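Could you have a look at this structure, given as structure tokens, before my questions?
For this view, one protein chain was removed and the others were kept in their places.
Our next item is chain A:
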Amino acid sequence: MFKIQIRSPAGLGDKTGSTFDASWKILEDAIEMIFSGRSSELSFEVLFRTVYSVVLRKQGEQLYERIHDAIDRKLRSVKTSSLNVKSTSLLDDILHAWNVQRESLRVISDVTMYLDKVYCKESRKPFVYDMGIDLFHNIIMKSSKDQLYGLIMGQINNARQSIADVDFQQLKYLVEMMETVANTSDTYFLAEFEPFLLRETQAFYSRVAEEYEGELFTYPSTVETLLTKEQEIDAKFLGDSVRLKISKEIRGALISENIQFVGMQVLPSILDSNRFTELKLLFELCDNSNDRKKIWKHLSQCITKEGLNINEDLTLKKKSQVAVRWIAEVIKLNEKYEGFFNTLPTSEPNGLKYINEATSAFLNQNGKTSAEYLAIYIDSMLRLPSEEGDMTKDRLGKSVKVFRLLRQKDVFEKLYHQQLSKRLLQQRSSLESEKNFLAIMEEEAGAMFALKPDGMFRDLLLSQSNNQKFRQSYNVPFEFEMSVLTSTCWPFQQTSSEKEVALPPALEKLKLDYENYYLKAYSGRALKWAYHLGSIEIGFQFSKSYHIITMPVFAAIILMLFEDYDELNMQEIFDLTHIPEQELMRNLLTIAVAPKTRLLKKQPLSKRILPTDRFRLNYSFSAPTTKVKVLAILYKGDFDGQFNPRSSDSLQDLAKERIRCVEACIVRALKFATKMYHDPLYQKVRENLANRFEVSSTMFQKSLDKLLEREYVQRDPDECTLYHYLP
């Protein structure tokens, strides 16, 4: 070819390795020696130089093929001679073959360094070492794959069940072997064995889950124990990444796949026994957000169930006691789970939502009762003497939380207004705490909520100053308190008949004087007297003791008749006073029949009052305290319904008001959109009113019909479900 003379490196190899076959003979013998562990008898110099010369002569490819075949032959003979797939020592045999192979390859690749560097790199062939490892994979590992896997898995499962002593060192070596053997890009371990291992692990733990026989509520801690044990086992022979995968697989098998069991059986059992540490553990074990969601849902169902199981304790006499007890239970329940929620790590932001939803769900299954109970609860809290201020404040704060979860907020609002007005007029609570609570509520429910109460407060303040002024200009021989109420702010019905009631002269004078004063001060206003809201205090010396008796105005009017008369029958009383019959009956029952406040003697003694019954003063009346309070009794039927007669009016009011709200909402929505189909409109109205009450479809239909009738809204002539706004 060219005239250049490169004296190619002289060496011992050159002379003997002049032909390829001669060179190969040297190397073939050497490979045989290396495999039998006799490499120290060989000369590196000779072997390297042989390979070098062959490669320089461009026979690298041939040499590579020959080496490949030689190793292939070697491995096949190892396979037939010393590997028996049925043998129990298969794992040891494979490991032995592996160690021999790896060691021999290392030595061979020292010799073939120049082949690797020149031929393999340029032809993009795997290096001799990698080629040999690959052959080991193809010849030894593939043929015994099933047995190999089976034996390894058997060992691992034995360790899991602590059945027999397991040779972890051996397992570790096997894992190392599989990690060394590489497929194309991934190691053999990653590509082939790991999926198998994970599958088997899953199967194993699914069986464990199926056969679980322990106490239901200890399931989470059992799972944790299993996990720790598995970690301990795995740490002895597996790498970090696969250990993570295994632990994930186990959680999957024991929790994700088993979520039905966990949610329906384990969870209720944990809750029944109040084992919140187990519950917390359960959440910690769930690393899958989907599972956690499911558990939260189950938990939420359980809370609802628990809430529904809170009984109204009907053995208690007073309705208010029932209500207070019930609401207190609700608050306790909610707090219990909220407390649990707070122990969870912050990665669980939706938990509180589930807890509140659950509380809300059972609150609303009780319908209006919940709202009513809450109102009563708050009423009784505010009526408590203010010494217990802090505790009351705390309780009120908590009840606001309940209010937040309430769906029929308008019912509550109505009741609250009613009770507030009573408390104010009867001066049963401190104005300050009322105002404080109202401020909290205003923040919670909006300014609308506080509109009427603010009016009430204003009226009372104004009345106080009026009273002072009045007292300065008129001389009244007894204590009195006038409250002028703006009728729109107070939830009372106006009675028209009360005008005719004949008052005792002293009162009549006061009434006329005040009217006189007030109309002078505020011209153009009309005053109406609401006797049924007032009360009168009378001091009287009975035969045994002196008592100051507080009683409703009507009762006082009746009683004061007996200043002039010794004995009267009912008809006579009516004629003298013109008190409406119903009220008369009520008040007579109160002061003549009710056992503790029998100021009048009735003849005949019976529980009912007939027009012919005769009454006279009961001088022998006595009571344990000087001050006696006469409470107007309620009609018998009051307790049966949820509202007493007077608030049953408000029930009707409520329905009417709801219809009004729905109508207004429809009009607002349509005005904004001009036209809308039935369903989206209904949806929108529902959404807008959701925080006040639930809009039923009949309610909606009713309001819509009314609006159509009044031509606020028009049905589309072509499409009967499309509605137009009429300006």
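Rule of thumb we're sticking to: a contact is a pair of C-beta atoms (placed from the backbone, for glycine too) under 8 Å apart; a residue touches a chain by one contact, two chains touch by 3 or more; residues count from 1.
Everything below uses one rule, namely that contacts and distances are computed from a predicted model.
The chain not displayed here is annotated in its UniProt record as "LANO_0H19416g1_1", chosen from "LANO_0H19416g1_1", "UBC core domain-containing protein", "Mitochondrial inner membrane protease subunit" or "ER-derived vesicles protein ERV14".
Check A:W24, A:Y52, A:W490 or A:F554 against the missing chain and you find that the one touching it is A:Y52. From the options A:T19, A:S43, A:N309 or A:Q571, the residue with contact to the chain not on display is A:S43. Among A:V118, A:L227, A:V593 or A:I609, the one in contact with the hidden chain is A:V118.
Although one chain is not displayed, its contacts with chain A can still be listed: residues 1-4, 6-12, 15, 39-45, 47-49, 52, 56, 107, 110, 113-114, 117-118, 122-123.
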